[in-house]
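One protein chain is absent from this view; the other protein chains keep their places.
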Amino acid sequence: MVGTPVLFIAIPLLAAFLIPLLGMIWKELVRIVPGLVLTYLLILAINLLNHVLVHGPIVEVIAGWVPPIGINLVFSAFSGFLVTLMIFLGLLVWIYSYRFKRNVEYEPALKYFLMLMMLITGSVGIVLTGDIFNMFVFIEITSISAYGLTAFYKGRNSAEASFKYVMMGSIASTFLLLAIMIIYSQLGTLNMADIARKIHLMNPTLKIVSYIFFVTALGIEAEIFPLNGWAPDAYAEAPGPVGAAFAGIVVKAAVYAIIRYTYTIFDLSSSFSFLIIIGMITLIIAETAAIRQEKLKRMLAYSSIGQMGLVLVAFGFGTKEGVFAALFLMLNHAIIKSLLFFSGSYLVYNSTEKNIKEVNGMSKFLPVTSLLFAIGAFAIVGLPPFAGFWSKLSVLTAAADSNMILIMVLVLMVSVVELVYYLRVVNRIYFFKKEADTKPHKPTFNALFVMLVLGAIILLIGFYPDAVTGMLHKASASLMDKGQYIHNVLSLK
Amino acid sequence: METVLMDILGAVVTFLVAFVVGMTYGGLSRKITARVQNRKGPPWYQNFIDAFKLGFKKSAIHHGVMHHLGGAFLMVSSVMTLMIVPVLSHNNWFPNLNFQGDLIFLLYIMTFGPLGMALGAGQTGNPNSAIGVTRGLSQMVGFEIPWVLALVALMIQYHTTSITGLMAAQAHSGTWLMFSSPFAFIAAVMAMLGMFRYSPFDIVGAPTELASGPVSENGGKYLFVMMSSGSVFTFAKLTLYVDLFMGGADNLLILLVKTFALYLIPMLYGMTTPRYRTEQAVRWFWGWPSFFGLLAILQAVIF
Amino acid sequence: MMNDKNSQKIVDIIQNWARKHSIWVLAYGTGCGAIEIPPTMTSRYDAERLGVRGAATPRQADVLLITGYLTVKTMKRVIRVYEQMQDPKYVIGFGSCTINGGMYYDSYNTIKVLDKYLPVDVYINGCMPRPEAVLSGFAQLQKRIAEGRANGAQQYKDNLEWYRANQKKIIPNWIMPEYNW
Amino acid sequence: MDSTLFHYLDYAVYGTAILVMLIGFYGTMVKKSLLKIVISLSVIDSGLNLLIVTIGYYKGGTAPIFSPGFLKNFKDVSKMVDPIPQALVLTAIVIGFGVTAVALALVIRLYRHHGTLNIDEIKNLKW
Partner (left out) sequence: MEMIHIIFLIFLGGAVLTYFAGKVSKVLQDIFFLLSVLVPAYLFFANVGIGKEVTLTLGGITLVWGVNHFSWLFSLIVLGLGSMAAIYAIGYMKGKERKGYFYFNFILSIMAMMGILLSLDLVSFFVFWEIMTWSSYLMTVYNGHETQRIGIKYFVFSAIGAYAMLMAIVIVHHVAGSFMIGSMINFYPNMSLSLQIWIPILFLMAFGVKAALMPLHVWAPDAYSNAPMAYTSVFSGALSKMGIYGMVIVLVTMINQIPQGFWFREVIAWLGGITAVLGTLWAIKQDDAKKLLAYSSVAQLGYIIVGIAIGTELGMLAGLFLAVMHALFKGTLFMVTGAVEKQTGTTNFTEVTGLIRKMPWTFFAALFSIIALAGIPPLGGFVGKWMLYEALITSNHYLLVIVIFFSSTAAFLYCYKFLFGFFLGQEEKEWAHVKEAPVVMLVPMIIMSVLMFVLGTFPGLILKPINSGLVDLGYIDTFKHLWNTSIIFNAWGDHVVLQPILYYIIAIFVFFALFLTWKGHKTTRYVTTKDISSSGEVPAEDENLTFSVGFMQPFLRAVAPAMRRQIDKYYTGIADGLESLFEFMRRIYTGNGQTYAVYVIVFVVVVLLFKSVLF
């Protein structure tokens, strides 16, 4: 045993609450400690993931209560992969936002990193936990810190965005609790594995109702179409790195939850096609909304929503290839969209409106940032030889293997739309004349480092997808194997 | 060596014959036109005099190397056409290049000259020349359509694209193609009206409007070469028509009769019709002539 | 064997015969005389039987026909046209106006004696000369060509300075480009 | 106590909880004032908590509290209501409190920024 999954929750949570105290000792500690914590967690996660990939999942029991009564954490290849990804992105977000804008001052930095750590705690918790109510708690932790981060800037309309988020989030938690209660009242257990074992005993109607409630609740976090009203606003108004964190961490956790419910807990065969339908609608609406955006971060937000829709579609195939494709998409999306948010927020650094036209001609002033944004744009559209291509190829292969021609056509048509709006931005960066009143801001060293790392990863995956595909295959296998999951959890003594 | 010399000799003799005949036809055309207009007209050899006079001009100007060589380009196409077209059938005197090119080659080599000439005209810098060239080229696009339709009809009828092949086919079947595929003949003759640039298709070099168009900067020896080229080309084209539609000719006399008969058509048609504008001319060619060409193809496909 | 001189003579005779029978006319319709050209060329008088034929541009023409009075303004163009013609070339003065000014003898802006400005080979008198007179003028020119006496162009070349001086005297703003001759 | 009446009362509790929730939803969707919306959210929470507790309850149950001598009477164990929903509700109440606090803080900021509490006028972010 190289470490225990509980550390992923305990340490950042502890760090989050210790940060104010440490800040009293030395103000800089507020910024340093999260980084140290995340670095440690990343090493731990990679170690554990290596272990898990070889030896099978680790199931951790908390407080000595054995499942199904106690709460347990599951670090399987699937959840471990996501945890590693989230912590990696969290680390990058930390490096990037080390002294980002208002973070230079002590007070905001304290709040920022506190909430960031809680965000990561919550998201990691969602992925790791094996208990549905525990998941509810983690979702609320994530949400509340996300509300805070959204409202981080005082000057903008961030309060408005945050308030919308709060409204939606409250409704989400209501439905989540309702769903949990329906299951509990029917089966008398809250443990995922246990529920999964007993789910066939449930009243079919109530099963469907509770599934719908789950999807609604989690769909609000996962930005599914009619439920994602908060998303563009929050992405646009939150600080740039937080946008990356939303796209890379929060949404991933929510999608994980949906997938966990769909694949492991519930045994509704038609839930897959339901996923495809809502995913497809999300994809189409979001991408078409993105093309006419005037604000850069809003555009990225819609694109993010669209990508999540595509992920759901890929999960909806219900095949191993589909899961593999979806995981690959999630990985690529996390990396590429983070890069886009990171570089994008420097392209419109000094602007309040964040209008797309303010990136005009930035390539002269910010050559590296612009190049990385362009690489990110090309990658997310799925142009080879960048990372996005392989995930798109795997999605389409999975679709073809499931005989879903119409889905392929729609996905590809939407890709064209996506291509257009990304190209427009890239063209603006490179070929338009600078607007008179924009003031370019050179990225700081740490931000540049983060972007370069992400760019390098994009190229690495693009040229050598084998770097990740092995892991992804194992992760998808671990998700598909429901019986093994139940066995792993419930055989604990 | 001897064959090469014979080839050269044959080519030169053919050229001379074509030159003389073409010039004479030109003179006759002027004479006949004059008679139609109730004039006495110049003597039949007037074209020779004009040509020689131009050749005897003492000085000449040119506007550059393309202008200088324009006549040579024109000559290449005229003489090459003459070389490809079998002048006399069943006759080994002037074989020239008869068996080495076919109708499609001929179509293209025929455009070589006008284009080279157009380049020369272009270099003069005279706007009239350029305008004339554009008109000429446009008109060419016009009449090529019925002409090619007719030719394709012939080709598919006899499954050959070579002129000698078509002549052999006529000799074999015993009828002239103008009777066995009349529509093709009509289309081709209508195209010929444009090819000869007599009225009503003479807007290319409208003398008062364009100051003779493409040739407006040419005088003296340049005009001489162009005139000769025109004469040779006239003969070559007439011979081609005779070969294609009238079964060729066994000796020079029959050739002269047949060619002159053909030559009368554009000449007499021109006397009775006023000039077309370019787009009218082009549309005219894409009207009835092309319709007849399509009929010809239909006939060739069906029968 | 003929010597060079004799052979040159024979060539000259042939050349002059060809020139004589092929007269391409650039009718410069300067004045009222232009109206007499069409009847000359058409059916009734049919100048073409003499080999006379219109030319469209000076490059192709042999004969410059100054039909009538010549204003100062037109003079410039006429000189230019004449100089653009190719050797051998001839000038026919057409009507009294080109001889002595005719009825414009006291006009302030017509030239009176064409010969001072351009080397006239043949004058056709009359106001206007009838087509018959024109034909006779052509016949006269033919005769001179055949005899080798129609050498106005040579004369012009030889006495260019004199002609230029006369021309410049009458044309106040001489903006003819240098490439003319 | 009449058992049928008690039976209906049982349903009545469910009904009340759901009714409270529906009132909350109604307020969220219809009321224009930010404060009323926040209150409505709280109302939904209350209704939901009530519902959850009700699910855990059954007729004649006792509080699920271990006390000394509790195990002596084994019958009491089965009489105890399910403790888990109550625990959950406690958590949910705490979370609801947190969310409401955040929401109210945002309302204050919105009011300062926009000078109004009408949600229809707070639409700077759209499309």
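Read from first to last, the chains carry the letters A, B, C and D; within each, the first residue is number 1.
Rule of thumb we're sticking to: a residue touches a chain if its C-beta (ideal position, glycine included) is under 8 Å from a C-beta of that chain, and two chains touch if they have at least 3 such contacts.
Note that the structure is predicted; figures quoted are calculated from it, not measured.
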Exercise for the section: From the touch rule at the top of the page, work out which displayed chains the omitted chain touches. Expected result: A, B, C, D
Fill in the blank from the handout: Touching the hidden chain, out of B:13, B:32 or B:137, is B:137
Exercise for the section: Using the touch definition up top, pick the residue from B:33, B:89 or B:162 that touches the left-out chain. Expected result: B:162
Handout entry: Residues belonging to subunit D that touch the chain removed from view
Key = 25, 28-29, 32, 37, 119-120, 122-127
Handout entry: subunit A, residues in touch with the chain not shown (by the definition above)
Key = 160, 163-164, 167-168, 171-172, 175, 208-209, 211-213, 215-216, 220, 226-227, 229-230, 232-233, 268, 270-271, 273-274, 277, 285, 288-289, 291-293, 378, 383-385, 389-390, 392-393, 396-397, 399-401, 403, 405, 408-409, 412-413, 415-417, 419-420, 423-424, 427-428, 430-433, 464-466, 469
Handout entry: For subunit B, the residues touching the chain missing from this view
Key = 11, 55, 57-66, 68-69, 71-73, 75-76, 79-80, 83, 97, 99-102, 104-105, 107-109, 111-112, 115, 118-119, 122-127, 130-131, 133-135, 137-138, 140-142, 144-145, 148-149, 152, 155-156, 159-162, 165, 211, 216-217, 220-222, 225, 277-279, 282-283, 286, 297, 301
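Here is the rule we use: only the chains that are shown with their structure count from here on.
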Exercise for the section: For subunit B and subunit D, let me know how many angstrom lie between their CA-based centres, rounded off. Expected result: 101
Practice task
Report, in whole Å, the distance between the mean C-alpha point of subunit A and the mean C-alpha point of subunit B.
Solution key: 79
Completion exercise
Flagged in subunit D as touching 2+ other chains are none
Completion exercise
Contacts with two or more other chains occur in subunit B at residues none
Problem - Those chain pairs that satisfy the touch definition - result: A-D, B-C
Handout entry: Sites on subunit A touched by subunit D in the complex
Key = 133, 137, 140, 143-144, 147-148, 151, 154, 157, 159-164, 166-167, 169-171, 173-174, 177-178, 180-181, 184-185, 188, 190, 232-233, 236-237, 289, 292-293
Exercise for the section: Under the touch definition given earlier, write down the residues of subunit C that touch subunit B in their complex. Expected result: 14-15, 18-19, 21-22, 24, 42-43, 46, 48-49, 51, 53-54, 56-57, 59-62, 85-88
Completion exercise
The residues of subunit B that touch subunit C in their complex are 30, 34, 37-43, 46, 49-50, 52-53, 56-61, 205, 207-208, 210-212, 215-220, 223
